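One chain of protein is taken out of this complex; the other chains stay put.
This part shows chain A:
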């Protein structure tokens, strides 16, 4: 019956990602509209619900332009290399107790490994377009995503230590209270690093419209551009799903079935990401890098050490003591690290 399980869950994952992405596109455009005192798309269908479909049709009908000097096979492959990993992450996300495509015992490692491949797709796009803007955007992405991978992994390790397993299902089961309460600092670091990892505002340097047109997407049109657009939201969906699984208790929740809880949590995390996008301006590349190496990295190492100590002493077993202690520690650490944080490098910056 293995093949049936795989066929069924592949279908479920695929449908989930596609509908999720379409919903997110609509939700974000409407939501950003509300943040900016305008209604957002409201022409296609009730509340503009059909807007993503209208966009998809538009993108499908567009001419697919390939620059004359482009590296054509790479240019052709890049959107797929970027999109498939974003989809593949969902193979290990549990929708219920054990309801997942593959319950890998190295689930987190798999997620980190697979989601890193997106960077290669983006770099392929930037390099093969033979366009300066594309290349600049791609170079920024490489610098940014390779750096942010480190605090991202270190912040996830805290939950892994608490749960004692790399499997996402086991991590969900290990959460008597959502890990956001025991790992508040880890959650903050994860969200920040993940937003940089998926190039959301305020870290959307790779497609900074005002500087480099559309970054790596500049030379893309038609369905290839559509795939990059899908990738962006599929990545956001995967980050929301991983965050809700690791820190918010995943499918665990009273009364409602597991997958409903997962969807509720994913939408909540996505709303937060959207809220951040509506608020903050884009950072400069040196600010982004300094923030990663001088702020997030020390904090995540400190978080890792403290969590290790608390796990060793068995302190995290006493939840009602561990929650206030960890919240307090997180606040103190953030304030201390913020006091020390300065952008700028070898020369004095006032």
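By our rule, a residue touches a chain if its C-beta (ideal position, glycine included) is under 8 Å from a C-beta of that chain, and two chains touch if they have at least 3 such contacts; residues count from 1.
As a working rule, contacts and distances are computed from a predicted model.
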| item | value |
| --- | --- |
| Choices "4Fe-4S dicluster domain", "Probable sugar-binding periplasmic protein", "Acyl-CoA reductase-like NAD-dependent aldehyde dehydrogenase" or "phosphoenolpyruvate--glycerone phosphotransferase" - which one is the UniProt name of the chain not shown | "4Fe-4S dicluster domain" |
| Contact residue for the chain not shown (choose from A:19, A:36, A:176 or A:318) | A:36 |
| Contacting the left-out chain in the complete assembly, out of A:153, A:276 or A:311 | A:276 |
| Positions on chain A where the hidden chain makes contact | 33-39, 42, 275-276, 278-280, 334-335, 338-339, 341 |
